[in-house]
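Excluded from the complex is one protein chain; the other protein chains are retained at their positions.
Going by the order they are written in, the chains are A, B and C; count residues from 1 in each one.
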Amino acid sequence: MIDLGRYATTVLMAYGVSIALIVGLVWQTVAANARARRALEEHDRHG
Amino acid sequence: MIALLLRDLRLATRAGGGFGLGVAFFLILSALVPFGVGPDRATLAPVAPGILWVGALLACLLSLDRLFALDHEDGSLDLLATAPLPLEGTVAIKALAHWITTGLPLVLAAPLFGVLLQLPGQAMPWLVVSLAVGTPALSMLGAFGAALTVGLRRGGLLLSLLVLPLYIPTLIFGAEITRRGAEGQATATPLLFLAGITLGVLALIPWAAAAALRVNLR
Amino acid sequence: MSLLSVHDLAVARGGLRTVEGVTFALEAGQALILRGPNGLGKTTLLRAVAGLQAPVAGRIEMREDTVAYAAHADGLKPALTASENLAFWAQVFGGGGIDRALAAMDLTALAHRPAAALSAGQKRRLGLARLMVTARPIWVLDEPTVSLDTASVGRFAQMLAGHMAQGGAALIATHIDLGLPQARVLDLTPYRARPGTRATRPSGFNEAFA
């Protein structure tokens, strides 16, 4: 493991927050896309 | 055009028009701040320019959601849009009426609230000048926000969200003029910037607001 | 040249074309009554003619500033009196003759009453009296007789007849018989837009994505 020195918390927090935000955005994007696709397929089947 | 201005002014001053509400709100704000930060002259005086300007900003917001919404509800806006007046002119006139009923009283009453907040005497003229130069831009930008949200049922909160960021440059320069006035520094630079912003806003925003109104009318 | 001529007009509501291919002309002294089931797009068509929304296709030809529009909302301010309301619209449209307009809709006695104190029918009459002070030749009326009693409808028909006698014209969407023998009737039902037909330009998101 690399040594982050006295700024370890700072660096890890920055990476943590950023990665959490990006993962959240990606997850939301993919979930919304799947939902829209399902809704449209549902409509095509019944409509 | 004069007719529209007179009608808006008359409506504002009749019962339920809400004339003077802005000043009352401003008074309450100026009275509340000392309760929050303490009565010391040393704490109040430095923040007074900022408080007064933020207060003016919020007081300006109060009556904005009614600027076009009432005319939209009772159909007047449709009729105004078919009138020989260009819609841009209608927007400008209504913003002017808003300024006369909200901005102008604030400008005139501001020294009073400056006293409440321990604003140094030498800053008073600069407070009045900065508000007089800056508040027309606030009314016009508010008219733009009101035009964007006119068709919405719950447009009030959204209006604040859209308009307040647009107020940032005006607020920065306006408060800076007052602050520099209080400290006896030169005020020409921020005053010129503020005047430039106001003139630019007055010249260009009516077109954007009229475009938004046309979208909301169809 | 006719006062108003409409060629191959298509209008859209909610991003979907409602009627298309509508063609008609209106000469001075004529009235045209539009009929058709609810939701067909009569209101939308009238708003397009009044210039409040752009048509999807076709042309509307008339001189500028010739249309006076009246719809469900009368554009009255409750805090102003009846005559103040009329005077305002007279000034905005550059017309006049408030007293004549008040008399035509039998409102003279109510002239100094605030609009807030008028009944629905009285407000409607005031809204229609506004047409007279606009000094515009083409009246575009959307269900003008809502909340009017029989006597008021008769008075309104008289006002319309007088307007046409002076070289005016009217385009009216209504379901009731106004008692205007000279009025032509245009049924819009045959012009209903067919969703399958692709327009050259979609009228909105709902057509672009369907």
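In the analysis below, a contact is a pair of C-beta atoms (placed from the backbone, for glycine too) under 8 Å apart; a residue touches a chain by one contact, two chains touch by 3 or more.
The rule we apply is simple: contacts and distances are computed from a predicted model.
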UniProt protein name of the chain not shown, from "NADH-quinone oxidoreductase subunit H", "Heme exporter protein C", "Multicomponent Na+:H+ antiporter subunit C" or "Formate hydrogenlyase subunit 4": "Heme exporter protein C"
Chains in view touching the one left out: A, B, C
Touching the absent chain when the full complex is considered, from B:L70, B:L162 or B:A195: B:L162
Where the unshown chain meets chain B, residue by residue: 144, 148-149, 151-152, 154-155, 158, 161-162, 164-166, 168-169, 172-173, 176, 190, 193, 197, 205, 208, 211-212, 215-216, 218
Contact set of chain C toward the excluded chain (per top definition): 14-16, 39, 195, 201-202, 204-210
For chain A, the residues touching the chain missing from this view: 2, 4-8, 10-11, 13-15, 17-18, 21-22, 24-26, 28-30, 32-33, 36-37, 39-40, 43, 47
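Convention: only the chains that are shown with their structure count from here on.
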Category of the chain touch graph - line, ring, star, complete, other: other
Centre distance in Å when chain A and chain B are each reduced to the mean of their C-alpha atoms: 41
Chain centre separation in whole Å, for chain C relative to chain B (CA means): 37
Chain B partner contacts - residues on chain C that touch it in the complex: 47, 50-54, 65, 67-69, 71-77, 79-80, 84, 88-89, 91-94, 130
Residues of chain B touching chain C in the complex: 2-4, 7, 10-11, 14-17, 73-76, 78-85, 217-218
